[in-house]
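Note that one protein chain is taken out, while the other chains of the complex remain in position.
Up next is chain A:
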Amino acid sequence: MSNTDFSSQNGAGGPPYANGPSQNPVALQPPGPGYMAHQTPYNPMQAKGPMPPGPGLYNSGPYQPIPPVSSNQALPGQPMLKRPPMGPQHSMTPPQSASPNPGSRIPPAHATPPPVSANNYQHAPAWQYGGTPPMGAPPSMGAPPPMAMPPLRPVGNHMTSSPSLATPQASSAEYRATPPVFHNAMQPLGPPTSLQGYTQQGHMPTPGNGAQVPNSFDHLEMGPKMAGPLPPQQPGPPTRHMGLSYPSLPPGYQNTSAPPNAATMQHPVQPSTQPYSHPPPYQQLSAGPAQLSPSLSGLSLQSQTPEALRVVNLLQERNLLPLGPVTPPTPCLPQDLQKINCHPEVFRSTLTSIPQTQSLLNKAKLPLGLLLHPFKDLSQLPVVTSSTIVRCRSCRTYINPFVTFLDQRRWKCNLCYRVNDVPEEFMYNPVSRSYGEPHKRPEVQNATLEFIAPSEYMLRPPQPAVYLIVLDVSHNAVETGYLDVVCQSLLENINALPGDSRTKIGFITFDSTIHFYNLQEGLSQPQMLIVSDIEDIFLPTPDSLLVNLNECKELVQDLLRSLPQMFGKTMETQCALGPALQAAFKLLSATGGRVSVFQTQLPSLGVGALKSREDPNQRASAKDIQHLSPATDFYKKLALDCSGQQVAVDLFLLSSQYCDLASLGCISRYSAGSVYYYPSYHQQHNPAGVECFQKDLKRYLTRKIGFEAVMRIRCSKGLSIHTFHGNFFVRSTDLLSLPNVNPDAGFAVQMSIEENLVDMQSVSFQAALLYTSSKGERRIRVHTMCLPVVNSLSDIFAGADVQAITCLLASMAVDRSVTASLSDARDAMTNASIDSLTSFRTSVLTIQQPGLLAPACLRLFPLYILALLKQKAFRTGTSTRLDDRVFAMCQLKYQPLAYVMLMIHPALYRVDDLTDEGALNVSERTIPQPRVQQLSVEKLSRDGAFLMDAGSVIYLWIGRNCNPNFLTQVLGLPNYAAVPLNMNMLPELDTAESQRTRAFVGWLREQRPFFPILHVIRDESPLKASFLQNMIEDRTESALSYYEFLLHIQQQVSK
């Protein structure tokens, strides 16, 4: 069980990993037929199918397996593994006083594995790129012995019973720091009965073992390693073999292990060199077999082109969209490393093969950057509790699966290459409950995991969850009727707010004055305190405005019930948002927390007052869009103050007129908040908007939240981050200050290559997010990603991730439009596609053909760029409200990749003929999977119904001659004319068609944290225009069609 759980956590078993440019044999078909060809030659679904992770995988790919360099590899299935625990080791145990932690004893369970690993692991490696079959894919071995391959298993919170553990007590095992009761070390062979838990301090290894004690057998084993092909630097778990056996190995043991190691024994013994005391310089590595990767890929390129590089003539091949979702390319890493690599949904790079030098990167003309979704809700997350968190001493990198273990005692950091000591506690492996296998610890087996941080990681006691609701109650606000929804939502979810017994809550309302609410325990009803001096704001009763939610829940509920009526007859139209925010900041600055601001109009009073800057008549005709940057620095300054005090401000903008989101948005942008925007919100006139607001609010109130967070993004020496995108404040070169972090926030960074990466096989990136959970626990979530380094342009192109590139370009273009101008940004995006295709044509293609040629992995690039140019954020010539545009820009920078892609390039499905063929089965529901259509009116047929998923909105377009069956069975309507102009619901009918459609829509909605409204539209619907605007491949008055755009690019490319 845990094995599968675990791999799904890491995504190893999932399609993204099984499908990659390097392993895809389907790819080698000739390019498809004509322009209108309906069948794509490249069928990703085939590749997506379950591929056995077995040895055959690499063989089938273009990357040829290398024959084993020596035959001395110990197979992980040796008989000796079944050896009973040995006693003699314990006889070597020094007196307890010698151990650093005198109170602790060695649990008998220690006796089992170490010597085994010592012998067995010595040559277990996948340092051969391309994977020598048996070694490259250990899990595919018939029966991996439990010791050699301890089942990967989440620990901590997720740890469950494990069949592979020897003792029946295993099920109760929990990974925790409290010292368990240990048996006396003097009963070495006793069954490990009372081992209830795992503690790190408790496990003191024998100081005399391993490296310190000379043992001829060690030398026998280590000699060949030095002389042989094993490069110590090559990252990867198998390289972390433990060459040191325990000094007390009984001779019989050694004999057992001898047969598989026969070749090892025959190697010349080099007793004089202590191999690992002098880590060899990098130059030496280049001669090692690990170096084979680039040259190997080079070789394979000559023989056969990987699928990613298959040349596609974009002018001829029209049907480029894959049938299902576009999958990210798989980095060309050894399979065992790739298996544990960070999941692409969490951590994704625009180039999955990192160029060796900046000049090579410049030549490729592709942006290099990372896209992160660090706080994503994960179904499986290993949590580790330990007293010491192992980190590199110089660069503070957390130990991760891509470090190299030089021997049992030392590991080499994969980011700065410093050699560090392995702390004593780390020698015990809680998963296999064995000693001496630091390379099998969960920290080293998982690219994504979470630590419970000890007190060193706190500057102050962890803050409680503090929520402050700031509500606009001016006439305009009351008119929209949003107060009802907010108060109702809060009432419903008040028990679901994340927090513990310390959770605090407070309320502020404002119009031209600021109203505070005294909710002190003991009051019979909430007391409203009005501060009318908005020039110099102060807190009337600082202590009783923020109250403990549990103690004062009734007062809070009272207030929430009465609030909507309180301002029912207000005539105050002014709104002093700035002073209200200052008051909120003052209120929260002692503790930190979350401010949720609900605003419905342009702030007009006090500091931070804004003037309307938009001229509606200029919307469509203006040559260049003005006013994309903030009008005042007030909100930015306040946001930075908030950020300093760990206060985040989330902005809900519900308005019908211009609100200057460009200025207001700063308050959330720099305090790591989120922005929600509901244009034309009105309780009666816009019921769809109300539903959407309700659903979003529910998610917002109940979703996970991390307080007082910081995130550091580290990367291998030689790489550096030069630009950040997202909502946060960059406090120092690689440290993002995030007063709050939420699971729906995405981040992007742009990287540059400062030093040449010539000697490196791979580079790693690590994002570490330190936060306080709503339960007051300090936690660190660490994600590590490893990517290969390549030195040829074709390899760079082969590893290009078109979706990530598009998202990063979109973020860059947003910056560009704010600092320079929108037309500049548009030009830059077009040039990005022209330049990269030119580079591909001139540098990678050997045979010049006519047409617009792109590698298969970038075949969607021009389409996505065109989609970006037609996106709300960047489009010109169409009437777009300034706030809509600015909000789209915010979303492009702040949303995680998956949602951004839908915003850029919506998915179109035909839904009138849904079948269960190829359907997904998710928790007993059957979800049909129609194929994705091109975004062109030509694909719409009058006798069908089409669903367009544009991220935050879903359109269901009904053709005029739509199948009456669909109308009656799904929409519950007699005929086409009966389709109402405003329809936002699918009726719950008891028909198979209705169930299928609703399952599909529901499934689409489940996949994102916000709630997309469904609009059922027909030809007469007012929303038809916005539906058609998403038809990216078609020509509009002001923008090119896809084919025209391709011709334009081709013209530029062949210049």
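One rule holds for everything that comes next: a contact is a pair of C-beta atoms (placed from the backbone, for glycine too) under 8 Å apart; a residue touches a chain by one contact, two chains touch by 3 or more; residues count from 1.
Convention: contacts and distances are computed from a predicted model.
Taken from the listed names "TRANSCRIPTION FACTOR IBH1-LIKE 1", "Cornichon family AMPA receptor auxiliary protein 4", "Gem-associated protein 6" or "Protoheme IX farnesyltransferase, mitochondrial", the protein name that UniProt assigns to the chain not shown is "Cornichon family AMPA receptor auxiliary protein 4". Only one residue from A:C395, A:M566 or A:V730 touches the chain missing from this view: A:V730. Note on the undisplayed chain: of the listed residues A:Q316, A:N548 or A:T632, the one touching it is A:T632. Shown as candidates are A:R561, A:H722 or A:R942; the residue that touches the absent chain is A:H722. Where chain A meets the omitted chain, the residues involved are 629-633, 636-637, 640, 644, 662-663, 666, 670, 722-724, 729-733, 735, 815, 819.
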